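Below is one structure. I have some questions about it.
One chain of protein is taken out of this complex; the other chains stay put.
Labels for the chains are A, B, C, D and E, by order of writing; each one numbers its residues from 1.
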Amino acid sequence: MIMQSEYIMNLASKGLRIDNRKPEDFREIKLEKGVTGNAEGSARIRMGKTEIMVGIKMGVGVPFPDSLDKGVLIVGAEFSPIASPSFEKGPPREEAIELARVIDRGIRESKAIDLENLCIKKGEKVWMVFIDIHILNHDGNLIDAAGLASIQALLDAKMPEYIEKEEKVNYEKRTKPFPVKFKPVPVTVVKMGESFFIDPSLEEENALGARFTITTMDNGNICAMQKGGVEALKIEEIDRIFDLAVRKAGELRKLLK
Amino acid sequence: MIMQSEYIMNLASKGLRIDNRKPEDFREIKLEKGVTGNAEGSARIRMGKTEIMVGIKMGVGVPFPDSLDKGVLIVGAEFSPIASPSFEKGPPREEAIELARVIDRGIRESKAIDLENLCIKKGEKVWMVFIDIHILNHDGNLIDAAGLASIQALLDAKMPEYIEKEEKVNYEKRTKPFPVKFKPVPVTVVKMGESFFIDPSLEEENALGARFTITTMDNGNICAMQKGGVEALKIEEIDRIFDLAVRKAGELRKLLK
Amino acid sequence: MIMQSEYIMNLASKGLRIDNRKPEDFREIKLEKGVTGNAEGSARIRMGKTEIMVGIKMGVGVPFPDSLDKGVLIVGAEFSPIASPSFEKGPPREEAIELARVIDRGIRESKAIDLENLCIKKGEKVWMVFIDIHILNHDGNLIDAAGLASIQALLDAKMPEYIEKEEKVNYEKRTKPFPVKFKPVPVTVVKMGESFFIDPSLEEENALGARFTITTMDNGNICAMQKGGVEALKIEEIDRIFDLAVRKAGELRKLLK
Amino acid sequence: MKREDGRKPDEMRPLVIKAGVLKEANGSALVKLGKTTAIAAVYGPRETHPRHLTRPDKALLRCYYNMAPFSTNDRVRPGRSRRSTEIAKVTREALEPALFLEEFPKASIEVFIEILQADAGTRTAGINAASVALADAGIPMRDLVTSIAAGRIDKTPILDLAGKEEEETECDLPIAYMPREKKITLMQMDGDIAQKNLREVIDTAIKVCEQIYEKQKEALKERWVGEGK
Amino acid sequence: MKREDGRKPDEMRPLVIKAGVLKEANGSALVKLGKTTAIAAVYGPRETHPRHLTRPDKALLRCYYNMAPFSTNDRVRPGRSRRSTEIAKVTREALEPALFLEEFPKASIEVFIEILQADAGTRTAGINAASVALADAGIPMRDLVTSIAAGRIDKTPILDLAGKEEEETECDLPIAYMPREKKITLMQMDGDIAQKNLREVIDTAIKVCEQIYEKQKEALKERWVGEGK
Partner (left out) sequence: MKREDGRKPDEMRPLVIKAGVLKEANGSALVKLGKTTAIAAVYGPRETHPRHLTRPDKALLRCYYNMAPFSTNDRVRPGRSRRSTEIAKVTREALEPALFLEEFPKASIEVFIEILQADAGTRTAGINAASVALADAGIPMRDLVTSIAAGRIDKTPILDLAGKEEEETECDLPIAYMPREKKITLMQMDGDIAQKNLREVIDTAIKVCEQIYEKQKEALKERWVGEGK
């Protein structure tokens, strides 16, 4: 492992990557929607060997006391042990929690979902929206892959019917489109040696110094950021990361259906 | 342990058992009812050195959404560490969960309890029936012992009074009999070498290849089955097991008071 | 550690203490109130190097079925890992639970809080009173320090306003005094060799044989007791402990503001 | 007897099996049985963690069964349940007779089953997938394990219950079967049925296991051919 | 002073003690105090698990206290509670002075107490049972530990509180006592009582401990005679 990381860093010092990609290249991305039938919306993304499914489920619940007329958004991430040989030894809870929270903030802060439209009865009943991120194969860059698939799954979603009288949700009848207003897209830039790469593979992530995720909205505004990794960054480096991430967000957004 | 298991298998190959029992003999069974006063019903069984107490508790709760007019049945099994030197090292959760679920299915599928009769107010308040299986000494064949004791405890049960006005249960006044309609009885047959035994002791269980539990109703119908153990069975062997288990269920049922 | 304990016991056999205190001396005590702003009441105590913060929080909840017209008191103790190098290895849950329960009993049994006065709507809504004990530095005698600080925090508390219509608590408006009726004070006496000391430091606690906590009310009555430690005590020794603890309780009570 | 979805009594839903669907796992397989979708991953033989579980004489086989939160209409809360614990146990016992665990003393073999979409028959789909994933991982096997559930409606044995059939059936009997060995490795049953009728249900189930077996072998062949390219 | 159940103030409820009631445990005992029923099992001295808890100089004594779900009118949820954790702690401290733990360095001795029926006095019944179970396990003891709760109603010390007495009493004082050593190993108290009255309550409690002691010894004698047969 350590040998491999050194080799990757060596390459990086020359601006090269172990899989011959250019610094600003994504791996091949396949994005599908409507991939599972019991979810209100779903998507599967393959980003190189990384593979993630995202499902949207809706239910009816009680609103939070500080937003009585709004739906509730809950983002969860499960690192299924099928996805990586390292997932079963000790819980990588921290990484999964960070992933879910970064995706959550991108969607929440961009107001991508019109939560006001998800109120059934003020103060009593609102729609709960669950975005569940299911990692099937982990080969790095989970945030970007999960973030894009989450928006795709939301775009795919149809709302089930709520039967007022019986106080139950009719999942057989999904007709109304789900209220998505924006398409926030996270892009992660990593610093390796003096180079800046996007879409790191798992090998690259194990070698990296710093990781910086920027979630960009349709109009180019930024709605969420998260620095990770144990290397500090200069302010000029952050400028460079901004430029790269914002530019690349557009590329990813075009893949959405 | 392994030596012991080999010895048991050797005997089994001659149709013999370590405690000199015949293949189709139960160990001595003592079944008592009404053994503890705060339960709505209770029973204690001794099957050889295996000793189990079962208590029935009732409370008032909310029905499940898919059966608004029915009481709720919950079967739990606790493997108290007093029952075996091996119980405190690491949780034998799996075995306890399987035990509870096999007993649960036998009672539920046979409709032994008239759950319709346990509705207080449709959709709002129903009786919750807890069957708690408490293992006091583990010397094998827990399923048969716990299954018989559970039915005995149900037959022993009296319903407490529900005081509508105060919305509370009066446990001082237990008068109405508990609605038991059938008496499902599980019988477990084990395959050891080429022999088929009933009522395995713990030593035998540690040596066994396959275990097969069949829960039989009063009319001879079968209401639940569960294969266990790591040996595969031929279809003709299963026929033999059926015959034996159904025949023996009648013997056990006669012990019920 | 063992060497240190032997040294302490040796000293104790001559009635001496490792920090030159007399058997019946407390360490220096600093008791402050109103030390944190979001709590309804609070106190910080320093007893030698032992340092504890206690905060009172109030909320609205459902009463217990057996006391429908009374507020609910909940005492919790957290042994923050900042307080001791030993706190992070393995959970000292047992010690924390005992601490909270001894404080709880002292306050509950003395009727120090007028719980009848904390009912909002009988059977439906009552005030929940949380006394949270937060250990900041552990140098022994947590019960006495936490007990005194808890009463001080209660004396400091002001009740927030409950806005009936909006069904919420207004924490901005804390005006009504909190209904404290008595000031129960725990004093712990330890037996070391043939000597009886009060206010043991952590070093002394690690060496001690028996510990005895007596919670005394304003009128000299006793409202709670708890023996700890692995040494047995003669009845005459207990008499001696009673006298000492009751006498010392008065000293501590004078520190309350 | 007419079935809701037009199938014949002894006809299972469309079955798709694919081997080698995951990159990280040592072996993997996807099974679709109608709308039910299960994916299985196998890791091992590898070192056993935690160590005190190590068995000196044979490999430790561990199975896990998990439903994705979005696999059912009512969202599944993440984490283990009593149901998933029991299914994991019977799945392990269904697979173990097909393996030569004594060939890998001290090691452990882990089987992870994820249900991505649930529409009846999740445990049997999981076992079918796990069996192929074990073969895909190159773990020596005595036989493949096939699995299906059967029932009885209107006096007719019915294969691969789905939809409302689960409520109408006299019994719900999941079975796992090794076709070459002609042996049963899993059998559970819920219901209320006479012994002789039950026997008929079992026979019907076993018959279709042969079909599943062919599908499993095809999937593995396709995988190996694919690899060879 | 008249008691609800007709007992004299210093009379405990009928007490039954039986040693050696469980087959697997190294030692065991059953105690019935009125309707309260406690069973105690002792395992050990045996190897300590997990190992890092091992003490080089003496045995580790561990106690567990558990109420069966059906032991009270309102079902007890399985699992540890704050109450059961505290009772386990004071039980351990009540028993430890009677043992020569230094004779078994590195080993552990475990005491499991199960309350099968609860009707006041469960912790004291548990301690009485545990003490006999330890002796039954052949663990060397300095003395037996006896235990009872006492209170004070209408200015009279009352022994072995039960029923509504628990609400009426000025104090609820459980005690554990080694009769030969004449030493107290457990004392807790809840209430509101003057010091001198409290002293009277303690004296009353200690007196009855001698009776319990006789019952414990009888139970052990019966057990050994029974064994001898």
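Everything below uses one rule, namely that a residue touches a chain if its C-beta (ideal position, glycine included) is under 8 Å from a C-beta of that chain, and two chains touch if they have at least 3 such contacts.
Computed from a predicted structure; not experimentally measured.
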Residue in contact with the excluded chain [from C:His134, C:Arg211 or C:Lys248]: C:His134
Of A:Ile18, A:Ile222 or A:Leu255, the one touching the omitted chain in the full complex: A:Ile222
Listed residues C:Lys57, C:Lys70 or C:Arg211, member touching the removed chain: C:Lys57
In chain C, positions touching the absent partner: 36-39, 42, 49, 51, 53, 55-57, 59, 76, 78, 80-85, 88-89, 130, 132, 134, 136-139, 171
For chain A, residues in touch with the removed chain: 93-94, 97-98, 100-101, 105, 108-111, 212, 217, 220-235, 238-239, 242, 246
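One rule holds for everything that comes next: only the chains that are shown with their structure count from here on.
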Common touching chains of chain D and chain A: none
Farthest-lying chain, centroid of Cα atoms versus that of chain E: A
Chain B and chain C, separation of their C-alpha mean positions in angstrom: 48
Chain B and chain D, separation of their C-alpha mean positions in angstrom: 27
Interchain centroid distance [CA atoms averaged], chain B/chain E, Å: 32
Multi-partner residues of chain B (at least 2 other chains): none
Residues of chain D engaged with two or more neighbouring chains: none
Touch-based graph of the chains, sorted into line, ring, star, complete or other: line
Complete list of chain pairs which touch one another: A-D, B-D, B-E, C-E
